[in-house]
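Reviewing the structure listed below.
After this line comes chain A, so read on.
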Amino acid sequence: MKFSEEFEARFAEMVPHYPTKRSALVPTLLYAQDEVGFLSDEVIAELAGRLDLTELEVRNVISYYSMLTTKPRGKFNLQVCTNISCLVRGGEEILQHCAKKLGVGHKGTTPDGLFTLEEVECIGACSWAPAAQVNYDFHENLTTEKMDRVLDKCLAQAQEQLQRIKSVDSLADTLSQRSEG
Partner candidate 1 sequence: MPVLKNIAAIAKGMSITFMEMFQPTTVENYPDGKGPLRGARFEARFRGAHVLQRDENGLEKCVACFLCAANCPSNCIYIEAADNTAEHRVSGAERYAKVYNIDYNRCIFCGYCVEACPTDAITHGHGFELATFNASNLVYRKEQMLASRPAHMGANVVFNQADVDGGAPKEMVAGS
Partner candidate 2 sequence: MADVTLTVDGKKVTAPAGTLLIEACKTVGIEVPSFCYYPNLSLQGACRMCLVKIEKMPKLQTACTTVISEGMIVTSDSEEIKQARKSMLEMLLGNHPLDCPVCDAGGECELQDMTFSYGAAESKFMEAKNHKDEQQWSPVVFFDRPRCILCYRCVRVCGEGMDVWALGVQNRGVSSIIAPNKEDHLECEECGMCIDICPVGALTSGAYRYKTRPWEMKHVGTICTHCGDGCKTTLGVRRADTGMEIVRGDNRDKSGTNGDFLCIKGRYAFDFANHEERLTQPLIRKEGKLTPATWEEAFQLIGKKFAEVRDRDGGSAIGVIGSTRTTNEESYLLSKFARMVLKTNNVDHHRTADFPAFAAALRGKADATASMADVFTAPAILLIGNDPTEQHPLLAWQIRNNVRLHRSRLYVINSQAIKLRRQATNFMQIPAGAEGKVAAFLAGDDAAADAIINSSSTKDQWNSLRDTLRGEQNLVIAFGSEILGSDLSSLVTFGSAIAGAKFVCLADYANSRGAADMGLYPDLLPGYHPISGSSEFHTEWGEIPQAAGLDLSGMVEAASTNKLKALYVVGSNPIGRLKIDSFAFSNSFVVVQDMFLTETAVVADVALPAANAYEKSGTFTNTCGDLQLVKKAGEVTGTKADFEMIVRIADAMGFDVRKLVPIGGGTHADMGQSRGAQSGEADRHAVWLEAHGLEPKLSPFDPMAILDEIQRLVPGYDVSRMNLLAGNSQHTSLAKAGPGVAHRPESISPANDTLFSSGTLGHYSRALKSVMESHEVKPAEVAAD
C-alpha cells in the first residue's frame, strides 16, 4: 500500500513524538482517511503493521470514533449539527431540508457519490448556530436558503472539476489519436 509523500512525511514526523507507537494511531487514521477517502481493509492492514498493532485493535478504534469510517463517503461530507444550541436555532430543520433535497438519510450517500449526509453532535460552533460542516469547512447561521446556496456551490465546484477532467481527458484523447495517427 502506497501513500503520498506528504502523508509519509507527516507520519515519519509524528511517530517519534509519542512514547509508544500506538499513540500515533488516531492522527494517522485521520490523515489516511483524508487521503484515501475511507479506511479500507488495505489501509487498516498497512497501518496495523506500521504501528505494531493487531488489525482488530485498529478496527476497535475506528469503530469507536464516528468521524472515522470504513465505508466510502461522498466527495462532500455534509455534517449537520443537531446538538442543543443548533437544535433550538433550527438545526433539525436544516437536517430535514438537506435530507429531502439530497434524498438520503443519516450516513447516506447520494447515488452520484457527491454528498454524504451525517447528523453529528456538537461541532463547537454554538455561537453561530445552527451550523454545519462540509468536509473541513464551517457554514454558520444557516437557514434553508443559505444551506441551498452551500449545496449549490458544492455542486458547481464539482461540475467545474468534472469539466476540467473531461477537457483534460479529451485533450489526452486527441493527443493519443494524433500519436497513433
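To be clear about the criterion, a contact is a pair of C-beta atoms (placed from the backbone, for glycine too) under 8 Å apart; a residue touches a chain by one contact, two chains touch by 3 or more; residues count from 1.
With respect to how the candidates were assembled, all candidates are chains of the complex that A comes from, given by their letters.
All of these numbers come straight from a predicted model, not from anything done at the bench.
Colleague: Can you tell which one of 1 or 2 makes contact with chain A in this complex?
Modeller: Candidate 2 is the one in contact with chain A.
Colleague: Within their complex, state which residues of chain A touch candidate 2.
Modeller: For chain A paired with candidate 2, touching residues are 22, 48, 52-57, 59-60, 63-64.
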